[in-house]
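Here is the structure we will look at.
Missing here: one protein chain of the complex. Every other protein chain is in place.
Now for chain A:
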Amino acid sequence: MTAIGWLQIILFCIIIVALAKPLGWYMTRVFNGERTFLSPVLRPIEAGIYWISGVDEKREQHWLTYTVAMLLFHVGGFLVIYGVMRLQAVLPFNPAGQGAVAEDLSFNTAISFITNTNWQNYGGESTLSYLVQMVGLTHQNFLSAATGIALAVALIRGFSRASVRTVGNFWVDVTRCTLYVLLPICAVYTLFLISQGMPQTLGDYVEATTLEGAKQTIAVGPVASQVAIKMLGTNGGGFFNANAAHPFENPTALSNFVQMLSIFALGAALTNVFGRTVGNQRQGWAILAVMGVLFLAGVAVTYWAEANGTSTLQTLGLTGGNMEGKEVRFGIVASSLFAVITTAASCGAVNAMHDSFTALGGMIPLINMQLGEIIVGGVGAGLYGMLLFVVLAIFVAGLMVGRTPEYVGKKIEAREVKMAMLAILVLPLMYLGWTAVGVVYPPAVASMANAGPHGFTEVLYAFTSATGNNGSAFAGLTGNTLFYNLTLASAMFVGRFFMIIPAMAIAGSLAAKKSIPPSAGTFPTTGGLFVGLVVGVILIIGGLTFFPALALGPIVEHLAMNAANVF
């Protein structure tokens, strides 16, 4: 670890905190339907969209209607992606002549993109046409991100409103998020990325003759426009197989730094939206503080482990850290930081191969996802995931003093706690359950790339990533098989919707409650005690659920590595 490395990390944190307030201010205005500086241009388009699709923007929805609308929207999105993948051979924008994508792979990818997971069983440049990249993937990157944010906003409304039956209008929230938040930022961001060297072309793959006279086919495409939303919307599905490690998908140290910022930007700003909407920005800062504590602890461990390297490297006298599966222009610190960010958020883009990380360095991304990606988290999903833990923490605090717990003026009662527990328990059921199947079912075992405990970690990582809708991988695992295409899709589906539906049920039940003014007995939820309590609840619940699985994977591998065992 070096001072200059830590400076990069600190600079990153400062910028994220500095961005949270102005972005939060802007997004609050957008979701309240107030005027913004973009309204003169975008308002007519927005009104036109409502007119043509028959949306009455004044009509709000009950939480159940809101949820059904969201589900219908996803059914449509699924059909679009599945359709263009199966038909890509006969559709335009296919200069490389890619054939139809197989049924199970199309199914997996369609589920993967509507759930904001963007797990890559597809190979990008070797599998997909430009049309699929644009109409299938880029469009769903926008819409799954907009959906996540809309749901978080609906939950925030649940906390802030009193004695009403509605939580907003799904169609309006999605449209506003896409038009006013995602598209304008992406347009500017795309141009920045191209200025760094990212291709944006519909032309053919380039045939080059290298200096030594060999042939090299260089895949290009409309990369920048997709990468912008892939990062901003915490989607993470790569244009290329190697994702953000590919020099075209992340050309410079600056493009890398800005990509890291854009993963966290909206998620961090949503904590500010929460604070503003419930009438006290400090409530938002307290949540961001909980996230910050967990984040910095993770960064420190991964950075330390990767800078230390492996015993294999040390025995051979190789210094400079674990560079297997990392790019020179990023080095140890930017690769470690990226890995923690992408798994803390549910992004899943990678600029280094997590499979080749040291045992402990790779364990932190795993833990980040197993905690439910609540450290900033996926756009929207991170905030509603965190609020579920807040509900539990408040409940625990209430038990300790024997008083009905309350949070931002709302009584937290049996229904909310049950729903929060349901969402939190369903996740380990998926990733632990499927991992158990994956390590005994012979065709699944054959997919492991590494032997020993590392092979187990590959399987655990895959199902954790899918359940958490992250999408990063220990990519040695051969995921494009019938077993993994189907089981991972089920994990992604359950991980997304069995979290969303309970969260929306909480939103509905909170919105219907009366608001009670704080009294002398109210537990203050803006201070250090609250932050410590939430961190504690997250670590205890998380730790009890998945520590045994970690002991079988990365922990035993770390011990084996120190004893110079190889498999």
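We adopt the following convention: contacts are C-beta pairs under 8 Å (C-beta built on N, C-alpha and C of every residue); 3 or more make two chains touch, one makes a residue touch a chain; residues count from 1.
Methods note: contacts and distances are computed from a predicted model.
**Student:** What name does the UniProt record list for the absent chain among "Neutral amino acid transport system permease protein", "Na+/H+ antiporter subunit D", "NADH-quinone oxidoreductase subunit N" or "Potassium-transporting ATPase KdpC subunit"?
**Tutor:** In UniProt, the chain that is not shown appears as "Potassium-transporting ATPase KdpC subunit".
**Student:** Of the listed residues A:P247, A:G433 or A:G532, which contacts the missing chain in the full complex?
**Tutor:** Of the candidates A:P247, A:G433 or A:G532, A:P247 is in touch with the missing chain.
**Student:** So which of A:T358, A:S447, A:T467 or A:T545 would be touching the chain we can't see?
**Tutor:** Of all options in A:T358, A:S447, A:T467 or A:T545, contact with the hidden chain holds for A:T358.
**Student:** Of the residues A:P44, A:G203, A:G279 or A:P548, I need the one that contacts the missing chain.
**Tutor:** A:G203
**Student:** Which listed residue, A:Q88, A:S106, A:T302 or A:N322, touches the chain dropped from view?
**Tutor:** Missing-chain contact among the listed residues: A:N322.
**Student:** Based on the whole complex, identify which of A:M85, A:V135 or A:A344 touches the chain you can't see.
**Tutor:** Among A:M85, A:V135 or A:A344, only A:V135 touches the chain that is not shown.
**Student:** Hey, which chain A residues sit against the chain that's not shown?
**Tutor:** Touch with the absent chain occurs at residues 4, 7-8, 11, 49, 52-55, 65, 68-69, 72-73, 75-77, 80, 123-126, 134-136, 138-139, 141-143, 171, 174-175, 178, 183, 186-187, 190-191, 194-203, 205-212, 214, 216-220, 222, 224-226, 229, 240-242, 245-248, 251-254, 256-257, 309-310, 312-313, 316-331, 334-335, 350-353, 355-359, 449-454, 457, 474-476, 557, 560-561, 565-567.
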